[in-house]
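All protein chains but one are shown in place.
Now for subunit A:
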Amino acid sequence: MELTHRLELFPECSVSLLLFNRLKNAAALRKKAMEGSIEGALINPAMIVDPFQVLVAANKAVHLHKIGKMKTRTLYAEIIFSLSPNNNISDAFKKFGISDSDTAVLIVLVVDGEKTVNLKDIASQVEGQQVSLDELPQLTDTAKVKKVFTPQEEKIGTLLDSVVCRMSAKDVL
């Protein structure tokens, strides 16, 4: 149901993506995330076109975390920040983090080393139905994504291509 990927460049780290629909306690979850009592990044699935986009953000966040050069304070905050095409942290949270009115949430967990993934623990805190990542495209708001990323390169690649390129190259600008 969930998607787990071991990061090639950081073999001890594995990233897990969980998707929940019919969410009822978005506000409570957001509060918990802000307090730091949830072990995971809570992402607005409407802004995600493909799990690859999240993996790229997670990979970058883990890299920066390992070299101590994160721009935010926690790994999970850094994942959300990495999803944004610009360097404004609060803007990133507003656009890519969950808001109180959301009805779906994508949760990202990063597990380092031997720790077992505590998916059930996370799932129990969410008042919603866990669904497969295959349902992600149905939740994507393509118009909203295009508005944020303003891709001009429709003919040379997919929307995912332009999104990922912007994410990865943003700190060179």
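Criterion: contacts are C-beta pairs under 8 Å (C-beta built on N, C-alpha and C of every residue); 3 or more make two chains touch, one makes a residue touch a chain; residues count from 1.
To be clear about the criterion, contacts and distances are computed from a predicted model.
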Among "Signal peptidase complex subunit 3", "Cardiotrophin-like cytokine factor 1", "glyoxylate reductase (NADP(+))" or "non-specific serine/threonine protein kinase", the UniProt name of the subunit that does not appear here: "non-specific serine/threonine protein kinase"
Identified contact with the non-displayed chain, of A:Asp121, A:Glu135 or A:Asp161: A:Asp161
Hidden partner interface residues of subunit A, rising order: 5, 7-9, 11, 52, 55-56, 59-60, 63, 67-69, 152-157, 161-162, 164-166, 168-169, 171-173
